[in-house]
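This view holds just a subset of the chains, kept in their places.
Going by the order they are written in, the chains are A and B; count residues from 1 in each one.
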Amino acid sequence: MLTHFHRIGIVGKFGDPVIAPTLTELYRFLLQRGHEIWLDSQSADFLDTPSINGLHIDRLAEHCDLIIAMGGDGTFLAAARAAADHEIPLVGVNLGRLGFLVDISPEQLTNRLEQILEGHYKTESRCMLHASIFRDNVEIHRQTAVNEVVVHRWVTPSMIEIVTSINGVYLNSQRSDGLIVATPTGSTAYSLSAGGPILHPGLSALVLVPLNPHTLSNRPLVIDDNVEISIGFGQTRQINALVTCDHLEIPDVLIGDKIVIKKADKMIKILHPEDHDYFHILRSKLNWSVG
Amino acid sequence: MLTHFHRIGIVGKFGDPVIAPTLTELYRFLLQRGHEIWLDSQSADFLDTPSINGLHIDRLAEHCDLIIAMGGDGTFLAAARAAADHEIPLVGVNLGRLGFLVDISPEQLTNRLEQILEGHYKTESRCMLHASIFRDNVEIHRQTAVNEVVVHRWVTPSMIEIVTSINGVYLNSQRSDGLIVATPTGSTAYSLSAGGPILHPGLSALVLVPLNPHTLSNRPLVIDDNVEISIGFGQTRQINALVTCDHLEIPDVLIGDKIVIKKADKMIKILHPEDHDYFHILRSKLNWSVG
């Protein structure tokens, strides 16, 4: 066995028994090829192999050369965030429905993986965001996001006033339901529902998308990703806001807090089959037909 | 006189006598500083100085070290396109209403220009687009655009079917009223009316914005500007299309023609006062107030 991906981690869709058959097929395939295989604890339960030991998803990356995420884009995001510090490459396998990130279908599973494990693949790097919450100039929370960081109004139906600066230069104050800062990866997720554009994954850019802004000309803004975005609140009344990083919540953000968003130092490395075609996935996911 | 901008060209708002007082002030100011001054032929008529000789706007750049465009953003675009081949830097002066490109106001005219001519300025580079129309593999038209290249349906109220490839890879076929390819400079012009995002001018990106697409998920796509965009038509019925580069028209584009859009080799060089603030202009032009 000559592949440089000897030790392989598998992250399955969280707690969903539907992964069992494809997981079993994948396990046997890798076993046969002589790989050392690690599973996340949840997925280990779905494999009918009592001897296998599961590992917490956050510890997988320490033991592996490659991680295979099996499920939807959400599963891939969870695996990517867990592997982020180690910059381990990831491969995405879907369960029958193409995702933006999980581009290998079950029926092509062994065929496509074989090619990748033999070294025939395209590498793609995707940036992540790093959000910090500062209270009285002390960082009280930090979190990583692959798709987006969102500042939401919270426990109030009233719009909040969000004050944004970029690299220390005042951008604007907007009354809205919140503000999304999305990566190209996130541009086809929540940001798209909120009226944001699609950012090609090869672009070194971020998009700021206001959520239902009071001022109708307050439109999405695309900026270079090499910036520091600083977000505060303009209210004088006490409010609470919520910050989310993908689907992780940082609640109870206070009116005097400051949210600082930057590109993370580490990138996600995704391995794709050599014929990977982003535009094909776009057409498929967004139901673009000829007319 | 030590400035390296000795020979200065002036391009005024096309045929509009409203420029006369500010033009006269500018002319005297430059004369006093000992500059060699050239005017475009139209503007020369509005200057009460019989001795001055006008030059066709396309020839100004050959004789000048710096061009001052005076009017609205449209005047600046015309000057920029005319100066494009020579990469002469431009300065924009408005006539009382701030523009995205004409950021010096008449009341600050001499003060701001003095600073710039003394060497105190920020330089900004903006990309241009280059569009070619090919018929039977022969290039039959070529044109440069600062804001956008647009493919429109023409002499038909029916939607057209536009087939787009990027770097030779098929993107999509869309039925719509047309397709905008806009630079960051153009992102705050027609593209914004059609639902496109704002692209920060520092971003090396373009945006493709469909015009009233039949498929509602056909949303603006932001891509790196280092690409070749190829646009054809999917119709079988004979149609005519119109291609515009800013406001220059290339009519009678045929169904078998191919439109190829690339970033132009040359960049526009804009000189700004040192306290230039793009976000301030954005807030002002889009009427963003606190809420």
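We adopt the following convention: a contact is a pair of C-beta atoms (placed from the backbone, for glycine too) under 8 Å apart; a residue touches a chain by one contact, two chains touch by 3 or more.
It should be emphasised that the depicted structure is a prediction, and the values quoted were computed from it without experimental measurement.
Of the identical chains in this model, 2 are shown in place, and the full complex in the file is built from 4 copies.
In this section, only the chains that are shown with their structure count from here on.
Subunit A and subunit B have Cα centroids lying 37 Å from one another. Only residues 161, 166, 169-175, 192, 196-200, 202-203, 205, 207, 214-215, 217-224, 234, 277, 279, 282-283, 286-291 of subunit B touch subunit A when the two sit together in their complex.
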